[in-house]
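The complex appears here without one of its protein chains, the remainder shown in place.
Labels for the chains are A and B, by order of writing; each one numbers its residues from 1.
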Amino acid sequence: MPAYATNMRMKFPIVALALEIITIILFAVFVVYDDGKSHGHDSHSNETHHEVKPMDLYPMFQDVHVMIFIGFGFLMTFLKRYGFSSVGVNLLLAAFGLQWGLLMQGIWHLDDGKIKVSIFKIINADFSTATVLISFGAVLGKTSPVQLLIMTVLEITIFSINEHLVATVLEANDVGASMIIHAYGAYFGLAVARVLYRPGLRNGHENDGSVYHSDMFAMIGTVFLWMFWPSFNSAIADPGFSQLTAVINTYLSLAACVLSAYAISSLVEHKGKLDMVHIQNATLAGGVAVGTCADMNIGPFGAMLIGLVAGIISTLGFKYLTPVLASNLGIQDTCGVHNLHGMPGILGGLAGIVAVALGKKEGGNAAMQAAALASSLGFALVGGAITGLIMKLPFWGQPPDQNCFDDSIYWEVPEEEEENEESLAHADHSKNKAEV
Amino acid sequence: MPAYATNMRMKFPIVALALEIITIILFAVFVVYDDGKSHGHDSHSNETHHEVKPMDLYPMFQDVHVMIFIGFGFLMTFLKRYGFSSVGVNLLLAAFGLQWGLLMQGIWHLDDGKIKVSIFKIINADFSTATVLISFGAVLGKTSPVQLLIMTVLEITIFSINEHLVATVLEANDVGASMIIHAYGAYFGLAVARVLYRPGLRNGHENDGSVYHSDMFAMIGTVFLWMFWPSFNSAIADPGFSQLTAVINTYLSLAACVLSAYAISSLVEHKGKLDMVHIQNATLAGGVAVGTCADMNIGPFGAMLIGLVAGIISTLGFKYLTPVLASNLGIQDTCGVHNLHGMPGILGGLAGIVAVALGKKEGGNAAMQAAALASSLGFALVGGAITGLIMKLPFWGQPPDQNCFDDSIYWEVPEEEEENEESLAHADHSKNKAEV
Partner (left out) sequence: MPAYATNMRMKFPIVALALEIITIILFAVFVVYDDGKSHGHDSHSNETHHEVKPMDLYPMFQDVHVMIFIGFGFLMTFLKRYGFSSVGVNLLLAAFGLQWGLLMQGIWHLDDGKIKVSIFKIINADFSTATVLISFGAVLGKTSPVQLLIMTVLEITIFSINEHLVATVLEANDVGASMIIHAYGAYFGLAVARVLYRPGLRNGHENDGSVYHSDMFAMIGTVFLWMFWPSFNSAIADPGFSQLTAVINTYLSLAACVLSAYAISSLVEHKGKLDMVHIQNATLAGGVAVGTCADMNIGPFGAMLIGLVAGIISTLGFKYLTPVLASNLGIQDTCGVHNLHGMPGILGGLAGIVAVALGKKEGGNAAMQAAALASSLGFALVGGAITGLIMKLPFWGQPPDQNCFDDSIYWEVPEEEEENEESLAHADHSKNKAEV
């Protein structure tokens, strides 16, 4: 099977080390510690630089860090045989992505020709990796680590351009990044998934599903994301009452979203049962959807309404839209990122337009908000399509259809367990493990 | 089997959405952001309002948040087939409860007719949900999500009355809430469990036990609760040295408690082995028991003595008292909340009376401490009994005996796994999955 050269022995180490060494060289040239003598390019510090201490944002940073590495990593461990890749490749992509993001975001804000690293900057670097981890969800199980490293480089580079456009040129508000992270990451990933469409998986794959314990591991990711989302949406808000507003809006939106996600899950499922896919994902849609307006004066009940609607849309999306996207549009969205990040991200962008139009944010401009949403979607779809084409080149070690959703193609998997799982499932997986 | 209408298709969505919509309406009328211009109704801010910034308590809040959603949620995943419900229904109840708690606690402290949401208030909202999650442990596996939502509404409403009485009328000290959360939540839940007594479970149930991996998941809950308990007990203490005292007392009480819980577990078990039930639960009793005195000047060794005794009492309770409660009093306490929250909560209340009598807290009054303990127990037992009677009404979808402790009655459970578990256990569960 010459088309599938999945042996990573040379490709992966060379790509990974080359990227890291290039990155270190760029850091040597461009990156220094922030000595606190900034010339004020951070919008963040404009109003408050008289009292910000270097470590003030550190607890917020750690919450975001947990979301990136535990939250996204474990959320994707729901697949029965793909847990090593989910949490392990998540770590790889995020660890590289944060370095690359620090460079790509930093070049737009040079200070005496240098990127000065502060806690604010590493929060943003973590943020930039979230776009990749969202897109990773769309192609989970169907891509090689090398393909994903390439996606990381390209997606973060393009993200940084769009972010600069939205924040600095359009001066749009998107404090919790509904548009520039969630919608962008989702549609970028869906575009990649479309380009990498696999007709052979049209009728599903036996490993594309969960077992009891893998669903439990995924709940670790869900709950950490849910808990720390107020930090995500408020970390780069203006210190003080703006930050408090962002925390409270997100806290309440998420709480309301849980109720609607559970209610709709029960409503649409057989005999009123709850479906773990909805619980793991749709309960988070309230955090996505309130992102753009998080620091606006939308009122606690306004935040709750946004969360309520997001939970409904997201659950219905998982139930009715995802199958249609796969069968009719050739978009095989493994984790359903369209339902968790895509539609709720657009909802967040629209809510932001309305809120700004209603004067809920001093100095906001509804047209600029709309332009920001359009820009984010445009960069995502075009950038994702181009990135997908590059990832489709036949020498990046992508797995053949029958080895999708299976750790054992890229990981040493404990042998006894493989045996057990076979005996457990009363099924013959041996064809999946044939030498390819 | 007409008495057991466990199909949740209409009941659950209607109850959940109705509660959420009512809540949103109440929020629209009553709830606003705290703009920092409080008229000083928070006892918290009395002495220190000159320097409190809106986000100062945020890291403490996040620690408490983790205890509520990861701590309680995973602690209850020890049952072999009830992990989805444990962590999933925990999320549901806490997400609704924090909204309801914000309203119920807030109406006692209106400011210009409004409830002003601050970090302090959302910490207290999280606290109010802890009472429900403790009671949930007593009835775990034997109640439907609808029953539990009803319990959430009633328990938090009654809690808020008792809390107001204890804190504002009696002016008793209970910074770590040994009495008003732990003892209250435990005895409320035990009263509910008594009313919902199931003779059919007198001889146990095959699913009422753990497997190796479910015990591991439960340890995630245990350890997060254990680590962040100092935040629970100090979050609403007066800033500065009172808060430091609460942290140190809790840290040391918990550490001493671990040693006594392990020692007694080994002493009472076959061949001196350790029992996971004790390790998962009794190691936390020191955090409960030191709660009332946490910010008092009891000395580090005083805190350690309280922890030492709590670990002993709690472990002995699991070993010798829980079986007696079930067989003689008809109280089937699934998680043993009497041992983790009930007795240690009373111990905490008693320690508070003694400490105040010894002058360890400026301005304390031992009689008021005793009244607070009595009030908490009284509200718990009466409130729990009434709530239990309402929950016993036959149309809330409670599970029949044979489907207790089994996720598959309210959740879509991965099919293959069900097969595996059956084949694994060499047992025929099929009767449990019959249509009911």
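Assume a contact is a pair of C-beta atoms (placed from the backbone, for glycine too) under 8 Å apart; a residue touches a chain by one contact, two chains touch by 3 or more.
Every value quoted in this text rests on a predicted model; they were computed, and no experiment measured them.
Across B:V169, B:L274 or B:V324, the residue that sits in touch with the chain not pictured is B:L274.
Where subunit B meets the chain that is not shown, the touching residues are 59-60, 63, 80, 209-213, 215-216, 219-220, 223-224, 226-228, 231, 239-241, 243-245, 247-248, 251-252, 254-256, 258-260, 262-264, 266-267, 269-276, 279, 283, 297, 299-301, 304-305, 308, 424-426. Although one chain is not shown, part of subunit A still touches it, namely residues 7-13, 16-17, 19-21, 23-25, 27-28, 31-36, 53-55, 58-59, 62, 65-66, 69-70, 73-74, 77, 83-84, 87-88, 91-92, 95-96, 98-99, 117-119, 122, 145, 213, 217, 220, 410-414, 416-421, 423-424.
The rule is simple: only the chains that are shown with their structure count from here on.
Taking each chain's centre as the average of its CA atoms, subunit A and subunit B sit 33 Å apart.
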